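Quick notes on the structure that follows.
The complex is shown incomplete by one protein chain, all other protein chains being positioned as in the whole.
== chain A ==
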Amino acid sequence: MTVAVNPSQTGEPVFYVADEHPHPEGYSTSLGFWIYLMSDCLIFAMLFAAFGVLGANYAAGPAPKDLFDLNLVAVNTSMLLLSSITYGFAMLTMQQNKIAQTQMWLAITGLFGIAFISIELTEFAHMIHEGATPQRSAFLSSFFTLVGTHGLHVSCGLIWLVTLMVQVWRFGLIEANRRRLMCLSMFWHFLDVVWIGVFTFVYLLGVLR
């Protein structure tokens, strides 16, 4: 911020704040969205901390070894990983202005996302059916909170994905839609990063314990 003096008037100097040059619409969106993701990261950090503290308090209930099926978790992880790369392809085709292909890759990403959520919900239903409900032990409370929050994020991402597909279908790859797709891309890849923490610290280390 600079303060400039108007030299034409010799009397008392006129001070004014020189404005920054105007920025195009959405100029700061990606940085703002990144800061949102970082704040989301703090939410997950707190949930990981809660799980780290409570994760071994089974209250004589089921332990990770009795509950988790690592084959299923591996399949789930690959669903999310595949959805990440297909979203990457959607971004690449978007850069080349290929609407139909962008839509196709977005749809494939959505299908992988739905597969991820379905597998996770199946796992949750199975656990609850076996009596491993969130109220069973501190371990299960923190497990369902952490993994459930991640699943809720993915579900919101899916709603967002469908919304953007409708937007692209109606208005094409306009500047605003490109920006939105880029934000969702960051959101989606960020959720994949969080999932790395989940499968390592919750599932793999849980089974190892």
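Quick note on the criterion: contacts are C-beta pairs under 8 Å (C-beta built on N, C-alpha and C of every residue); 3 or more make two chains touch, one makes a residue touch a chain; residues count from 1.
Everything below uses one rule, namely that contacts and distances are computed from a predicted model.
A chain of the complex is left out here; the name its UniProt entry carries, from "Aspartyl/glutamyl-tRNA(Asn/Gln) amidotransferase subunit B", "Cytochrome bo(3) ubiquinol oxidase subunit 4", "BMP family ABC transporter substrate-binding protein" or "Autoinducer 2 import system permease protein LsrD", is "Cytochrome bo(3) ubiquinol oxidase subunit 4".
Summary of contacts with the chain left out: across A:Gln95, A:Ser118 or A:Thr163, the touching residue is A:Gln95.
Only one residue from A:Thr122, A:Thr163 or A:Thr200 touches the chain missing from this view: A:Thr200.
Between the chain not shown and the residues A:Ala63, A:Leu81, A:Ile99 or A:Ile119, the one that touches is A:Leu81. On the side of chain A, touch with the chain left out of the figure occurs at residues 24, 27, 30-31, 34-35, 38, 41-42, 45-46, 48-50, 52-53, 70, 73-74, 77-78, 81, 84-85, 88-89, 91-92, 95, 97, 173-175, 178, 182, 185-186, 189-190, 192-193, 196-197, 199-201, 204-205, 207-209.
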